[in-house]
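A single protein chain has been omitted from the complex, and every remaining protein chain is retained in its original position.
As written, the chain order gives the labels A, B and C, with residue 1 at the start of each chain.
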Amino acid sequence: MSRVSLLSDLLGSFAPRIWFADRDANPEVSVDELAALCRKLVRSRGEATGVRMAADILAGIRSLDDQRCEAFFRILADEFAPDPQRLAEAAHAYASDPRAGTLARLQDEAEPPRQELFRRLNLAPGGTAELVKLRERLLPFVEADRETFKPVDTDLRHLFGSWFNRGFLVLKPIDWNTSARILEKIIEYEAVHAIDSWEALRSRLAPGDRRCFAFFHPSIPDDPLIFVEIALTREIPSSIAEVLTDARDHLSGRDATTATFYSISNCHKGLAGVSFGSFLIKQVAADLKETLPQLETFVTLSPVPGFARWLAGLTPEQRDGLEANEKRALEIVAEDGWTRDDRAADLARPGLLSLAARYFLVAKRGDGQPVDPVARFHLGNGAMLNRMMHLGDLSPGGLRRAHGLMVNYLYDLPRVEERHEAYADAQTIAASRQVSGHLPSGADRAPKKDRAKGQAA
Amino acid sequence: MSRVSLLSDLLGSFAPRIWFADRDANPEVSVDELAALCRKLVRSRGEATGVRMAADILAGIRSLDDQRCEAFFRILADEFAPDPQRLAEAAHAYASDPRAGTLARLQDEAEPPRQELFRRLNLAPGGTAELVKLRERLLPFVEADRETFKPVDTDLRHLFGSWFNRGFLVLKPIDWNTSARILEKIIEYEAVHAIDSWEALRSRLAPGDRRCFAFFHPSIPDDPLIFVEIALTREIPSSIAEVLTDARDHLSGRDATTATFYSISNCHKGLAGVSFGSFLIKQVAADLKETLPQLETFVTLSPVPGFARWLAGLTPEQRDGLEANEKRALEIVAEDGWTRDDRAADLARPGLLSLAARYFLVAKRGDGQPVDPVARFHLGNGAMLNRMMHLGDLSPGGLRRAHGLMVNYLYDLPRVEERHEAYADAQTIAASRQVSGHLPSGADRAPKKDRAKGQAA
Amino acid sequence: MSRVSLLSDLLGSFAPRIWFADRDANPEVSVDELAALCRKLVRSRGEATGVRMAADILAGIRSLDDQRCEAFFRILADEFAPDPQRLAEAAHAYASDPRAGTLARLQDEAEPPRQELFRRLNLAPGGTAELVKLRERLLPFVEADRETFKPVDTDLRHLFGSWFNRGFLVLKPIDWNTSARILEKIIEYEAVHAIDSWEALRSRLAPGDRRCFAFFHPSIPDDPLIFVEIALTREIPSSIAEVLTDARDHLSGRDATTATFYSISNCHKGLAGVSFGSFLIKQVAADLKETLPQLETFVTLSPVPGFARWLAGLTPEQRDGLEANEKRALEIVAEDGWTRDDRAADLARPGLLSLAARYFLVAKRGDGQPVDPVARFHLGNGAMLNRMMHLGDLSPGGLRRAHGLMVNYLYDLPRVEERHEAYADAQTIAASRQVSGHLPSGADRAPKKDRAKGQAA
Partner (left out) sequence: MSRVSLLSDLLGSFAPRIWFADRDANPEVSVDELAALCRKLVRSRGEATGVRMAADILAGIRSLDDQRCEAFFRILADEFAPDPQRLAEAAHAYASDPRAGTLARLQDEAEPPRQELFRRLNLAPGGTAELVKLRERLLPFVEADRETFKPVDTDLRHLFGSWFNRGFLVLKPIDWNTSARILEKIIEYEAVHAIDSWEALRSRLAPGDRRCFAFFHPSIPDDPLIFVEIALTREIPSSIAEVLTDARDHLSGRDATTATFYSISNCHKGLAGVSFGSFLIKQVAADLKETLPQLETFVTLSPVPGFARWLAGLTPEQRDGLEANEKRALEIVAEDGWTRDDRAADLARPGLLSLAARYFLVAKRGDGQPVDPVARFHLGNGAMLNRMMHLGDLSPGGLRRAHGLMVNYLYDLPRVEERHEAYADAQTIAASRQVSGHLPSGADRAPKKDRAKGQAA
């Protein structure tokens, strides 16, 4: 029987909320006071005052301006790091005699005390969400001074990787029955195609041919981590405008054959690098298939964020080597307002798609992966580059970043695994004939074999 | 704004349940095959097959008999450990040049690959509960061969300490509205005063003067982690029989003044050493106080599990030094059936309580803490030893372990913190006069000052 | 827009629970006092004290012994009836001049004041459940003195017909995740095949090849109104023992082809005559078909409660006209212990099934419907008499009432309506060849055409 009497429990203790709920954090707390509290929290033998200290510290951090915040992070970086001397000794001891005992000591000394600090800060009500915000505040400092602050970031990200393990996340539908508290966050977080009013939100959530799903962490129940928006249609949409318009025939979900993932947004900068996106897409695809078994096609409607920049970065030699229609396309899209001139737009089409085929299939980063970040994400998930849509996104951003191009990535569920493996092992890019057919005959598709070791992610 | 487009996300991938739900684990899986799967899971660049592999591995482990299970744990211990050579190099590098870069490498090499393995096994549906059971299976091997298996245990416990952080646990009432699925686990897990039928369970949960609360983890929603049973009374009960009998006047909760915590049970051996008990008691006390503000007294009704053993271990010299009534008590309780002889039982009382006072207040372990494990737990929480009850537990176990003695620990909410600190800093034992008054005048209460460093927990 | 300001609201008022929650009902309340309170409640212009008075009255009724209870019902019958004189006048007025005005007055005078009394008693917390219990107490008095008490019963049943309209009922699965509070009621209410322990209950609810569903009323959320127990199997079971045994291969629900409704129990005598049973069976069948589309067959496993009594009531002439094997069967089953003699049991089989075919297909009540009440229920629902099982129920009750016979009624969903209509219009009994084949050639199946008008129920 799985049972253990309390007797084997270790001692520990804390002060529950009733004793301090009405205490206010001191808004004038100094960085030194905060550091002292942190030291006390980490060292406290029992956790008698743990919950209260954790809440006080988090409230104190919230009240810091940027300058004092940097100072606080600096203390975390310097003081709550491993003790170099003791760690060096432990390293010596292990190196000269690698046994269980010396290993345990080495591991012990190598773990920065701030990891324990973060775990104890999590005792405070709402602590998990606060720690995510803490990392969001940290990130600009990491960018400015990587040497100092990166180790703090590494510890937080390590912790979040454990806490936000996919096994703990909960997938929930977001619809018109969802609370206003969550829905206003959806409006706030939508990063791809902005939602500018509650009416616009309604038109994405309430109709029978629209769906939205989000991952939640049980400790942050009213704030999504990532969400995806889906259009159920009879055909793959050929532009984002077609998806977002209200002037369409509304379908019943039962009549749709195609699920188009047209927007996916991460919600918290503080969780950058803790990946949920691929889980979300595949779980949602699987769930939709179970509920609406007549669905046959699962595709994205995706931006091509690096296309224009890549074109702009071509060397004169590379430009010289282009086909005639490609050159013409480059000339056309260099003019303002070309999309409003139907003839010009038509004329640009073949060359632009040809260039796009090069961009996706030939252009590579040092590690052998495509230049386009969205392509890397979906191909890495096991999707196939399915279709390129000229004039798919005529919004200013769409024109600036991709000359209006959008693409579909197809999630062919039975083949997702195999494609993922082929991409992971050999950077093999799955692409439909519609896409590869646009590649000029001379262009070379072979993936670089000499990709840098370990850069797959 | 806290928002991040998916573009910055890393690649990752998994195969959702719909594709493999109907696969059965191979019941004939060999340890070698399992190890190979584990290697594959840890190395997989994306997580394309992660969920499925995790489920397959966990199902495989479940099917192992003890011998093969030991072999599997041995592989975890040997092969999924840090690489001694690379770690030794990293240790050297850090020791000779302690910088951020060398530290990061050292930390990286010091983390055993099995930690990542465990995190990925958690992807499987029900993975968290399975991993807890995995540790339960591991523990006997740790006991038998600490050198080999303790490091594996350390990794699991480290992970559980993070996953089962108090900040993630949910406190829920257990009552007659609770599901049968959970209630049958309460019957199974009750470790202190066994529940022998659903009727007995009902009499502990349904009446208005009884309460039960448990901690749950969101990923294991129908299996409690720890629970406590409470009697609401007008006076502190003087025996466990008084609490468990149905032949009592039933109170409304609103009429009670005293909450007696008469049983607290940990539910999972696999979570040994991951402490929730003190959190539970204090949270429940605080919640009860909020709901029933007229409650004044929060006490336990606790066993004294080490008393008889301690008495039996007294040296002849120590026995010689006892008071006359103490000697007489020892003679009486040596006879079978002494509790059924009212006169003998009365006669034993003063001596037994005097001995108990020594046991609690004078007898110490090497670290300066009391010998009694339950006393260490509650005193460490900040409770006070409040009352000793002669003939408090006449069950066979109660007589065998404590000659029928029970005690109360009082949780005086406003003083809990201060008492916790005094105990943690100087092993100061808070005891009422009722208790300390039984101490023979010659006995010395002073705590040992020279307690061994670092043994506080 | 559907909106109405409060201004058009009528005045009304009541005293909410906070003002009287701790008042106790006077346990010594007299019938006269109760009647006075009832008068006051009905007459109160506003409903200022309505909730409190309702609670007091219901508590008062609960405290009445049978004699005083009868006296109280008598007051309801006499005093809270329509005023004969005023009603006679209204009847006269309408009869001589049938207009809207005289009709309204007539309707008004014809409604007994106790209907308004019952509606106001429903204001009390838990009032709906109390009123159901009130009718349960009333029913024996109705049986004893129909003339006096039937009108009171009619009013309650009329009200319940409105309140327990199928449109308000909620269908819920009952399983091992259901609360103990509800499950102990399932144990209590099971009327067909008694459940004698929580373990027995578990074996009916927890396995994957067992289901249970109940109707609930939203105002009585923890007390079911009616429930049905279902076995999922690969074939139609041929005895109840086969269903109830634990010694069987457990199926996954996904592997079953047949759903057998083996027990259906109404829970409250106070709702007698308010029919939910047919709704329940068909709704559950439809829901199961949606969840487990591979299910093909929906049958009951039903008792034949009137068979032995009908046989015992045959006249000597009728007995003389029986076939030889029928006569032999009657002789065999007249012996104690015949079921334990395999040869005798085999020998009895053809004659018993032949008699049963007569019982179901030929024997009729005055209204042209079959004698068997269970048959009337299921045939009226549109089911078909599908199979007769010799030795299907060897329990003492099964032998006493039906000489061990059980039957299946088949709910063939696409044909249920048509069969219902044929039965309702012409008492056409749908029976399989397996059943009708047992009918001796001379027996006449034609339904009586001259059934009494209006006796369909």
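Everything below uses one rule, namely that contacts are C-beta pairs under 8 Å (C-beta built on N, C-alpha and C of every residue); 3 or more make two chains touch, one makes a residue touch a chain.
Model, not experiment: these values are computed from the prediction.
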{"item": "Contacts of the hidden chain among displayed chains", "value": "A, C"}
{"item": "Chain not shown: contacting residue from C:233, C:266 or C:339", "value": "C:266"}
{"item": "Hidden partner chain, touching residue among C:339, C:354, C:381 or C:408", "value": "C:381"}
{"item": "Given C:36, C:88 or C:144, the one touching the chain that is not displayed", "value": "C:88"}
{"item": "Residue of C:36, C:104 or C:144 in touch with the missing chain, whole complex considered", "value": "C:104"}
{"item": "Chain A, residues in touch with the chain not shown (by the definition above)", "value": "176-181, 183-184, 198, 202, 205, 222"}
{"item": "For chain C, the residues touching the chain missing from this view", "value": "1-19, 44-49, 51, 81-82, 84, 87-92, 94-95, 98, 100, 103-104, 106-107, 110-111, 119, 122-124, 127-128, 133, 136, 147, 150-151, 154, 159, 161-163, 165-168, 170, 188-192, 218-219, 226, 264-273, 275-279, 282-283, 285-287, 289-290, 305, 373-374, 376-377, 380-382, 413-414, 416-417, 420-421, 424, 456-457"}
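Going forward, only the chains that are shown with their structure count from here on.
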{"item": "Chain whose mean Cα position lies farthest from chain C", "value": "A"}
{"item": "For chain A paired with chain C, centre-to-centre distance based on mean C-alpha positions, whole Å", "value": "57"}
{"item": "Length of the line joining the C-alpha centres of chain A and chain B, rounded to whole Å", "value": "38"}
{"item": "Separation of mean Cα positions, chain C and chain B [Å, integer]", "value": "51"}
{"item": "Where chain C touches two or more other chains, by residue", "value": "none"}
